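Yeah, one chain of the complex is gone here, protein chain that is, but the others are all in their spots.
Order as written gives the chain letters A, B and C; numbering starts at 1 within each chain.
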Amino acid sequence: MDEITIRFFGKEPGRDLQAPVLIEGLPGVGHVGKLVAEHMIRELGAEKVAEIESIYFPPQVIIDEDGTVRLANNEIYYHDGGDRQFLFLVGDYQATSAEGHYLLADAYLDVATACGVTRVYTLGGYGVGRLVEEPRVLGAVNRPDLKIEAESAGAIVSRDEPGGGIIGAAGLLLGMGLSRGVEGICLMGETSGYLVDPKSAASLLRVLNTLLNLSIDPSLLEQRAEEMEHMLQKLVDTERVSQDEELRYFV
Amino acid sequence: MDEITIRFFGKEPGRDLQAPVLIEGLPGVGHVGKLVAEHMIRELGAEKVAEIESIYFPPQVIIDEDGTVRLANNEIYYHDGGDRQFLFLVGDYQATSAEGHYLLADAYLDVATACGVTRVYTLGGYGVGRLVEEPRVLGAVNRPDLKIEAESAGAIVSRDEPGGGIIGAAGLLLGMGLSRGVEGICLMGETSGYLVDPKSAASLLRVLNTLLNLSIDPSLLEQRAEEMEHMLQKLVDTERVSQDEELRYFV
Amino acid sequence: MDEITIRFFGKEPGRDLQAPVLIEGLPGVGHVGKLVAEHMIRELGAEKVAEIESIYFPPQVIIDEDGTVRLANNEIYYHDGGDRQFLFLVGDYQATSAEGHYLLADAYLDVATACGVTRVYTLGGYGVGRLVEEPRVLGAVNRPDLKIEAESAGAIVSRDEPGGGIIGAAGLLLGMGLSRGVEGICLMGETSGYLVDPKSAASLLRVLNTLLNLSIDPSLLEQRAEEMEHMLQKLVDTERVSQDEELRYFV
Partner (left out) sequence: MDEITIRFFGKEPGRDLQAPVLIEGLPGVGHVGKLVAEHMIRELGAEKVAEIESIYFPPQVIIDEDGTVRLANNEIYYHDGGDRQFLFLVGDYQATSAEGHYLLADAYLDVATACGVTRVYTLGGYGVGRLVEEPRVLGAVNRPDLKIEAESAGAIVSRDEPGGGIIGAAGLLLGMGLSRGVEGICLMGETSGYLVDPKSAASLLRVLNTLLNLSIDPSLLEQRAEEMEHMLQKLVDTERVSQDEELRYFV
């Protein structure tokens, strides 16, 4: 068994898969990156072209809707928009060890460079520990000249945020990509860190739309954000009502 | 020293060991899978044909009844019922690391395919955090068409349970088996998660009997379940009596 | 750098180092095994013949008496008593991972078999969670016929103790030794588990003396045990006096 297996379903990197841009949205804080990447895949109708399995993922299967299991894996999607092509890296998991993180990022870059990728966007969340009304989008780059590009699109690129660096694939693809000819921009949507956050995802998508000169409709993400807010509001109201009722005992 | 050593005692896979079905019952929640598989081995009189040792198991020996130690290992049993043959995978341990889980499952599948296995049943428990009067048996499959088969035998196959996926050998044998031509059904007996649970094991065995068209007597498991219930009842009664006695001081 | 390095200082296994017996006393509960093995090395005047370094040991150096550091290592000692030869395995550490435990035990057995060892004694402590007035010595064996030998020498060989098996080198040398032609007896001195325990070590040494037909004087261990008891008694007395003095305030 190989430590990392990337299985293509027919379309081969370089031959059938040619794309200048890779968009990574693996799980992380608030699942912000995952929400954005999966939303883009749905809206663009991108096609699944490969599955990645690895002994560095958690040793488990996931149960799909029909009771069918599938191995924990990550997936590569491809969208050919005629004049422009995109690759997407999404999935259920990141590595379970430091070594695994590095080796998986290296394998992702192998696929990327084989497909001619020269620019990677890595998407994530930036946990701030409180509910955020207007989530900002932070940016980081792997080459100084990309800073202006990210800022023009609405990202805030600063030294102080995020203070602890960027952990996992979102960081490593930038850090390891540079020496392999892949420039990169990491976008991080501000989020509480406590909930899956489609609102932050919608903010991030707006910045990414500008960067990619795309106009992917964020309304499904916004709708989901509204539903979550209603649900949260309902929870708060229920709580308040039950407190009111308890108080009546004392009236 | 090899990372995984599978030592056969004379009967060789393929030549002497031919079986379409492998039943896995390694340790897990409530030891439900282990109880069922070991019960079947006893009732069918299956024969131990191999031992598996690995640096991925905990680094320890177990002390057997006569003070003799043996290395932590897993074991393969074989039953030739004339027209039908079964392999069993049982033992003391699962891997201590994510990587080890994958590599061991891969080695188990090597043995299985060498023996001509095309169907695996993986057995486990499903912890629900409370005592269960009538334990249900949940099922998961690695190919959609197996769902009906599992349900007809009495298993409940649904998306929502178990929510967190299936961890360890019970999940990986299904997830990794598919691409190697091994179809699979996972059966999980509901159990509290606090105790070894022969009652849940008896429920699981009934479903497995139907699936395999066997009629292995579950009465020893049921008997053990009754003994455990008596013992628990006794504990509860003793507790109650001592509380009553304490109360008399106040009368 | 090799994962495990065993450096001999001139005397080579097989050629200069021939011994039927290996005695292992690596660190463990109450340091009982370590105390016994180091005491034997001192009393017999055994000679250090090899050092073992490994990436599986903790990544640190120890500061010796004169401020000189040395790498965390284990050591092999050799005693040639004329008609009888012994090897000793002692040191500062056991492995930091499950895999490391297995690979180190395998390397120890390589040395042992190269030196002609056919019998290993592994020494350890058995933590019982309370102070023990008369520490018993438990035994475990890797071949049923050794049970009587261990019992005749005063060890208690039973199924129930220790319940959780034997972890680390003391267990693995027995469990892995069998298939390599090395029979083994593990001796475990009862000990609280809270303190280094020379008293338990003295008890263990008496059993080992009988097994090896040696008469190594345990008096230094007994003396150290007495010193520890005096010290503990003093601590208790000091505590009592200070309590008495506190009480006087209330008189």
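The working rule: contacts are C-beta pairs under 8 Å (C-beta built on N, C-alpha and C of every residue); 3 or more make two chains touch, one makes a residue touch a chain.
Values in this document were obtained by computation on a predicted structure and should not be read as measured data.
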Omitted chain's touching partners, listed by label: A, C
Residue in contact with the excluded chain [from A:Lys11, A:Arg70, A:Lys147 or A:Arg206]: A:Lys147
Among A:Gly116, A:Gly175 or A:Gly193, residue touching the chain not depicted: A:Gly175
Contacts of chain A with the absent chain, listed as residue ranges: 95, 98-99, 101-103, 105-106, 139-144, 147, 150, 157-159, 161-162, 164-168, 171-172, 174-176, 186
Missing-partner contacts on chain C, residue numbers: 1, 3, 55-72, 96-97
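Note that in this section only the chains that are shown with their structure count from here on.
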Touch-based graph of the chains, sorted into line, ring, star, complete or other: line
Rotation, 0 to 180 degrees and nearest 5, that superposes chain A on copy chain C via CA atoms: 180
Chain centroid nearest the full-protein CA centroid: B
Between chain B and chain C, centroid-to-centroid distance (C-alpha), Å: 37
Chain centre separation in whole Å, for chain C relative to chain A (CA means): 53
For chain B, residues contacting two or more additional chains: none
